[in-house]
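Excluded from the complex is one protein chain; the other protein chains are retained at their positions.
Order of writing sets the labels: A and B. Residues in every chain begin at 1.
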Amino acid sequence: MDCCGGTTEHEDDCGEVKVKDSIDAKTVEAAKALESENYSAGFSTTIETDFAPKGLSEDTIRYISAAKNEPEWLLEWRLKAYERWLTMEEPSWAMVRYPKIDYQGYYYYAAPKAGAKYASIDDVPKEILETYEKLGIPLREAEVLLGVEGAVETAAEGREKPRVAVDAVFDSVSVATTFRKELQKAGVIFMSISEAVHEYPDLVKKYLGTVVPQSDNFFATLNSAVFSDGTFVYIPKGVRCPMELSTYFRMNAENTGQFERTLIIADEAAYVSYLEGCTAPMRDENQLHAAVVELVALEDAEIKYSTVQNWWPGDEDGKGGIFNFVTKRGDCRGDRSKISWTQVETGSAVTWKYPSCILRGDDSVGEFYSIAVTNGRQQADTGTKMIHLGKRTKSRIISKGISAGKSDNTYRGLVSVNRKAVNARNFTQCDSLLIGDKCGAHTIPYVENRCASAQLEHEATTTKLSEDQLFYARQRGIAEEDAVALLVNGFVRDVLQHLPMEFAVEAQSLLKVSLEGSVG
Amino acid sequence: MTTALRDFIKNPTPAELELVARYGAQPEDSRRERAFLAFAETGLPHRRMEAWKWTDFKAALKALETPAAASAKDPLPHEGALVFRFTPNGFEAPVNMPEGIRMVEQPGMQAFPGAENVPLGALAAALSGGGKRPATLIFEITSGNLPRLHFVFSGSGQASFARIVFLIRSGASLNLSESYLGGAGLTSTVLEFDLEQDTAINRAIFQRGGADEALAVTGIAHLGANAEMTQTTLSFGAKVARMETRVVHQATGAKLNLNAAYLSGRGFHTDITTNVRHGAPSCVTRQLTKGAVLDGGTGVFQGKFFVPRKTGQHTDADMQHQALLLEDGAQVFAKPELEIYADDVECAHGNTCGALDDAQMFYLRQRGIPENQARAMLTEAFIAEALGKADDSVREVLLAEAQNWLSS
Partner (left out) sequence: MRPMLKITDLSAAVGEDSEAKTILNGLSLDVPAGEVHAIMGPNGAGKSTLSYVLTGRSGYEVTGGSATLNGENVLDMDPETRAAKGMFLSFQYPVEIPGVPVMTFVRTAMNAQRKARGEDEISAPDFIKKSRDVAKTLNLDAEMLKRPVNVGFSGGEKKRLEIYQMMMLEPKFLILDETDSGLDIDALKTVADGVNAMRDPSRGMLVITHYQRLLDYIKPDKVHVLAKGRIIKTGEADLALRLEKEGYDGVLGEAA
């Protein structure tokens, strides 16, 4: 999808919203929706922070690398990416419009002053812990104290809920990783990538940048140069990771770009389910987020990667919010491997994101399940790429876009089938729902088939909420807003099913919050 | 001027230089200049342009040359039709024109709005005319009772350009057919249709060219209130062939049936590109494109529905593209696109790509039909669906041409 130019025809959105009937009238309020109060994660934390010098230069990169005490090869790797980045142009083909980003106006590294890792969770600054608590992240919950001997096991036994190990990233650095001991017992490596660089340099060196090459695209290259921290996961051969792994990203510092880098490797016949959650406080400046996620699945391995993203989307006038330019890619390197992306996108002012699968191994499987909700002035251009290289590779894409307010929601996807990918299969379903008459829903699938025995099928629909269904629900006594929520939930059901339990519940309430007001 | 243009196209190919020279030989005309500049902006369209990513004229057409092969024979019937012929240097029209049709051979160029969207259409507009050929050929149709108008584009030469404008006045209707038979290294035509209210047009396009030719047929239509346009294309491709249609629903109640079948053999590339703008409420579009491709052949389908915010309410639009890759080595690229800003709409698209349906194959074989015959039957029926709305006078011929190709 190295496409350019894309949009020439833009709709002006001046004038009053047409109020056609009672439903739309409420719907329209929705549009006015997304008032700042609705964003429950929009508080910021006051802590002392160390910044790299503002702006981007070779010095910034050396500063970051030195701050993290990195080996020489990694510094070289960063510098090479930076050199490359200087020659690249920011892509313009996506259906998103945003003011020109001043790459010199950001801090590329911000770390809480007290230092990155804490021996015990009691050493984690109180403010950070409180932040995570407000977000409902189980860092401290159940007395799972990082580095506190014995606590992990006892706490773990006492829990009934499925357990989630959490790595929390606060601005640029990872502040705590829970359940580490227990994971170690299973042979699972789960730590911040900066630590992994020191503790498992061979693994990092072997896989870093092999799925998303340094020069892949403008934002990925930028990330390669300045990535601050992120998560590293390695599941050894034949191991089924005993719990869900999770990272919470939190952007706090002002004018800070966040450039985390995640690398997950599932060795032969390994399995892992990984959850990523994101929040950012409300700030007027647009914050820049350019992450890279690389997944590698070897023979018979399976990786399930779920994201719930509710970065600050900006206020209803489109002021502030996160610019989210993310490169996520999975490589089904081994035969019969499987990578499954599930995403619930409700936040960010601008989203540019195409979690993809390279189906290299024979009989490998790629899946993409997505719910993207836009409201207010949000713009999302998201989708996936399924690259079929191996024999009998299968992919499945289910995308549900919901546009409300004055937002634009674009599905952009590529299904490409190589000549050698005999009997490859793809099924794609893209549905768009429009709530109110000032938003836009767009579907741009690209299909490239070079294999006669492949079967590809794509279906797409664009509709508004059905008045018949709405009436039916209301006739049975369900309040309008609940009826809409019910219908929207029905609309996205196929995707919600693919989220881990706890996440599905969270996603459901997030959907409701995101559309609040837009439905009366 | 000419030298300035030469600089304008980056790294011009010999073909592009030849086109610049041809432009230089045309009489000065600011409209012509504007159209040519729209082309020169990019030169021959190429893969780095989003709308041309799979159909690269710049790469396919290095130099303007007269192809070795002669034009194909015209399968569409001439009896009972008014026949017009375009060759690279000539134009012939019937001597007597019936009541209800007025033909104007305009020596000067008509303004060509929207040129920047259709670089090869702009090229056709800028370079048509000269010799015995009108720069713009205009038809005014005022009757609902005319014989079919049939246009033949053939004859050998380096390049052939034509521009034809149809004004269909309120209440009138037109039955139109075009045969593009190859023979020129580059053929580019642009046809514009202005349908006033309560009008109808049934347009059929037959295209068959040589494997060393480039061809672009650009159609641009504006539909008035309750106007109905039906278009059926049967295209066998060329080295590169682009069959592009852009339609604007301009007033309430317009209806469009936009169908095409492409059949690409080894060394042939067929591109069906369409863009439909629902610029008025309650308009209907039904689009069906079918393709069958052999080893070494390429099929491209790019369809777009654009539904604007204020004017596109109650749009009812459906786009289907279905392709069969009949052999290993065939390739099909598709981009069925929806861009929608109005909420009270029913829009859908579907795209399938692959081999014949197993369940259907079994059903036929259970009834005793041998595998090869079953496959031929299903493929023919598959393609025929896209040709069903062609006018009675040409439909059987189009079907027969498709069948011959499939069974050979």
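Simple rule for what comes next: a residue touches a chain if its C-beta (ideal position, glycine included) is under 8 Å from a C-beta of that chain, and two chains touch if they have at least 3 such contacts.
Every value quoted in this text rests on a predicted model; they were computed, and no experiment measured them.
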item: Chains still shown that are in contact with the chain withheld from the display; value: B
item: Contacting the left-out chain in the complete assembly, out of B:A25, B:A68 or B:A359; value: B:A359
item: Listed residues B:D56, B:E140 or B:E385, member touching the removed chain; value: B:E385
item: Absent chain, residues of chain B that touch it; value: 358-360, 362-371, 373-374, 377-378, 380-382, 384-385
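One rule holds for everything that comes next: only the chains that are shown with their structure count from here on.
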item: Geometric centre distance via CA averages, chain B-chain A, whole Å; value: 42
item: Contact footprint of chain B on chain A as seen in their complex; value: 3-9, 11, 13, 20, 93, 419, 432, 434-464
item: Residue ranges of chain B in contact with chain A within the complex; value: 48-51, 53, 117, 306, 308-309, 313, 323, 325-355
